[in-house]
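If you scroll down you'll find the structure; I have some questions about it.
Only one protein chain is missing from this complex, and each of the others stays in its spot.
In order of appearance the chains are A and B, and numbering begins at 1 in each one.
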Amino acid sequence: MSAISREEVANLARLARIEMSDAELDHLSGEMQVILGAVARVQEVASADVPPTSHPIPVNNVVREDVVIPSLSPTDALSGAPASSEQRFKVPQILGEA
Amino acid sequence: MSLNYDQAIEKYEPTLGLEVHVELNTKSKMFCGCATEFGAEPNTQTCPVCLGLPGALPVVNKTAIESSILIGLALNCSIAPFSRFARKNYFYPDMPKNFQTSQYDEPICINGFLDVEIESDEGNKVFRIEIERVHMEEDTGKSLHVGGSTGRIHGAEYSLLDYNRAGIPLVEIVTKIVPNTGKYAPQVARAYVAALRDILRGLKVSDVKMEQGSLRCDVNLSLAPSGSGELGTRSETKNVNSLRSVETAVSGEIVRQANRLQSGEKIVQETRHFLEESGETRPGRSKEKAEDYRYFPEPDLVPVVPDNKWIDELRKTLPEKPADRRKRLQSEWSVPEKEMTAMVNAELLDTVEETVKLGADPTKARSWWLGEISRIANERDVVATELISVTAVAQIINLINQGELTDKLARQVVDGVIAGEGTPAEVISKRGLKVVSDDGALMKAIEDAIAAQPDTAERVRGGNIPAAGALIGAVMKATGGQADAAKVRELLLKHLGQ
Partner (left out) sequence: MSIRNSAAEMAEALAKKEISAVELANQHYAQIEAVDKDVHAFLHLDKAGALAQAESIDKKRAAGEKLSPLAGVPLALKDVLVQKGVPTTCGSKMLEGWRPPYDATVVAKLKDAGIVILGKTNMDEFAMGSSTENSAYGPTHNPWDLTRIPGGSGGGSAAALAAFEAPLAIGTDTGGSIRQPAAVTATVGVKPTYGGVSRYGLVAFSSSLDQAGPCARTVLDTAMLHQSIAGFDPKDSTSINHAVPDVVAAAKKKDVKGLKIGIVKQLSGAGYQKGVENKFNDAVAELVKLGAEIVEVSCPNFEYALAAYYLIAPSECSSNLARFDSMRFGIRIGDDGSKGAEEVMNLTRQVGFGREVKRRIILGTYALSSGYYDAYYGSAQKVRTLIKRDFDAAFEKCDVLVSPTAPTTAFKIGEKSEDPLAMYLNDIATIPVNLAGVGGMSLPCGLADEDNLPVGFQIMSPAMKDDRMYLVGGALEAALLSKWGKPILDFAPRLAGSK
């Protein structure tokens, strides 16, 4: 069982874009420790010869024809936006670059 | 003292890698039925799926898969018998789901190649560019940064997002590393992107307009000391958006990296941005920690498992390879290499071919499209084929060949058609453009010309045939250009006993 440090949890929170207080990080790293200990059991039977299953019911090649269907009206598209301007979603300044 | 390109390339051996993103020209998006028109009003081509609204689910566009397979086949790839989409998880506001649906370790096409030809000191030289993979993914939305002083990201007060582009199908074509290009690295990179563009255009799977971003190139480049056989640390220059820029980005990076290495500095593995104005690159914002994209198979989509029947059907629709086609047309039309290149560069090869198919003479078709029509198109900053139809041009050329129009009259017909006066026949009739073919009227003009230039006429009578040009010119002038010059020449020479 691998130990998970508070720093690791902080990094996970950063990846997951969730601000966390020190108290939250402390609490969560303790819980993660316990949960990971329990779920690590999967490794006992997951041998190399077992293929992974990602879809419970195997289906292939589900596609749609390349046909345009009406979009939402811009009003509907923007209806849930916390802020909008010039028919666009208005968001706080984007600092990073992808 | 800093190294110039020649010095840099003498000391260091470049290794290239190219990643090209192509926007497919499907009617609808990759995973939803929204339209893909370029330049539509903001957020008019969005729906719950491409806005990433809670509950929405993707369904793959069949044409996008078929286009990707066609690209793979045209690039001599193997088509994977089993391929899947994965989620690439990272947060960015222009990406509605905060993951990109992309192919990761199970791409649709793998292991292909493309041969490209460049002019070297020793004549034309062919480089084989090996293709590692062709995979499908989706484009992001566009952000507009408002406020601040520069209009760039830094200093903006807020950003405005338009998701019309979000979810447009993209195909990424990734090369294996391209070694041993030596000093030709910039030309090889350019030739590869150009050849790829021609192939994609021939497949009709993309508009391949670099200026509109429908074909974007990332250039990976590393240097190692010449002869060392090592592989250096690479930089990745993003969004190089013209053929010329591909060439400058490569040569610029070679010089930049060589100078760093020369002064004992290390090359940082980083993303750099190409500056279109200066041809230089600048570093992107460095991240404190490397992103961990946490790829996993997209559970909302099922695997793509193309069977041989499907692949064979697609293979049958593959057009002739651009290089083969160019050679064939060049020999069929007997045009010089230079003119072929001019047609290709002007993106008019298809147009000329269609015009020829409608019965027009290849030389005339080429010269009308690349000459007069392109000139007007350039003046008006439009595409030649938007001005006048292939059919109209073919009709005009056929009329010239039948002696119904002179070149001069034909130019007026072209003007008329472009001005919206109707078909060539309608313009001819409305403007009263008719070749003077009545022998009587021509003979009168010929006699007048001889009377006006008796000395010239004498020289022609004496066997100086080229001198007839001056007389023909006078006749043409007198008939207002509406005479058939060949006919005038024939009658004139006969009249003067030649």
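Note that in this section a contact is a pair of C-beta atoms (placed from the backbone, for glycine too) under 8 Å apart; a residue touches a chain by one contact, two chains touch by 3 or more.
Note that this is a predicted model, so its numbers are computed, not measured.
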| item | value |
| --- | --- |
| Contact set of chain B toward the excluded chain (per top definition) | 47-48, 51-60, 87, 89, 91, 93, 96-99, 157-159, 161, 292, 294-296, 299-302 |
| Interface with the undisplayed chain - residues on chain A | 4, 8-9, 12-13, 15-20, 24, 28, 31-32, 34-36, 38-47, 50-57, 59, 62, 64, 72, 76-77, 79-83, 89, 91-96 |
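One rule holds in what follows: only the chains that are shown with their structure count from here on.
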| item | value |
| --- | --- |
| Mean-CA-position distance for chain B and chain A (Å) | 39 |
| Residues of chain B that touch chain A when the two form their complex | 26-28, 32-35, 41-48, 51, 53, 59-65, 90-95, 140, 143-145, 147-148, 153-154, 156-163, 284-285, 287, 289, 292, 294, 296-297, 299, 301-306 |
| Touching residues on chain A, where the partner in the complex is chain B | 11, 14-15, 17, 54-55, 59-69, 71-72, 74, 77-78, 80, 85-98 |
